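Mind looking over this structure? Questions follow.
Only one protein chain is missing from this complex, and each of the others stays in its spot.
So, subunit A:
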Amino acid sequence: MTPHSTLLDTTSDLELATTINTNSKTLILCPPAVSSRPDLLEKSLSTFDKSSTDVQMLDRLSLKVVNLPISAYSSVLILTDPSSTAVSQELEPYVLQIIFNSMLPKATLRSQEEAFARGNSLQFLVAGFMVEKDVDGSIILIRPEFTGNASVPLKVRRKQRTDDLNEFNTTKTEPVAATTEAPVIKGVGFVLNDDDLEDDDDLIDEDTLLETGDLGTLIQPAECKPSAGKRRRACKDCTCGLREELEGEDKAKREAADKALAAAKEKVAAGVKLTVNDLAEVDFTVAGKVSSCGSCYLGDAFRCAGCPYIGLPAFKPGEQVTVDLDDDQL
């Protein structure tokens, strides 16, 4: 699962003339497209000391397939995606946060991309970086020294929330206090400005609620297994065979009832008349043919298991009931 073992397998005749930061560790982050351009990667790598350089693929970070060590690197470089120009703009808050956490205090984050962090630097500020300009005008992001704690927990801690900036679902990071918070009127009502709903930038990204937010606790529904005192029912996507079992049960009951009904019908043949609608009528008033429990006529709610009248409408004693015996083949 570690891609750099192969990616770093470069030939040993590299010239280390322009090696940077040889005494500290460097992290190189590759957009997915770079992996298909080994030449680009090698060229970039050639300026670094192989023994102190780690390489990670950005997409693996965002997929959470790999994680980064905490407070390990003194410099981080994002390679340019040759097919697209805006890789750094698309760094997710989550990825930015683990990059931030992997950096030592005062460590720098740069990108090969020219426009890196030029436009909207808010996401970087929110992640805790200081944004500075290098001599050539390119932007360098620096992890401030004063963040103190070496590891920043990734889980949002609800209780400690004060001003926090969870719209980006970053962890709590002190350095950028309330850069996005406009003054608000507290109290019962919250005064909404006209422009608050104008575009999606004014709203938090709802997906972050699912990905990194606190979802509270959940009442676990009962699982698909028998529990004492409670009969089993088949799940809609039942694969254990219970559905077939229950359906078979119902079918057998229905067939038994049909048989019993047919037998009863034969016995009271005098009372059976076929109507024009091909309906069979069963006369339940014939003595001795109806029921032993005396409540069949009340309907299914009162019939016992195995009642021949199961599934038929209720009827009044002494009244003729019409039974639709037309069976659709299903």
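Going forward, a contact is a pair of C-beta atoms (placed from the backbone, for glycine too) under 8 Å apart; a residue touches a chain by one contact, two chains touch by 3 or more; residues count from 1.
Throughout what follows, contacts and distances are computed from a predicted model.
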Going by UniProt, what is the name of the one chain that was not included in the view, given "Beta-adaptin-like protein", "NADPH-dependent diflavin oxidoreductase 1", "Ribosomal RNA-processing protein 43" or "Translation initiation factor eIF2B subunit delta"?
"NADPH-dependent diflavin oxidoreductase 1"
Which of A:E132, A:E145 or A:D250 sits in contact with the chain that's absent?
A:D250
Out of A:K43, A:R233 or A:K259, which is the one that touches the chain we can't see?
A:R233
List every residue of subunit A that touches the chain not included in the displayed model.
1, 59, 62-65, 158, 161-164, 166-167, 180-182, 184, 186, 188-193, 196-197, 202-204, 206-207, 209-210, 213-219, 221-222, 224, 230-239, 246, 250-251, 253-254, 257, 298-302, 310-314, 323-325, 327-330
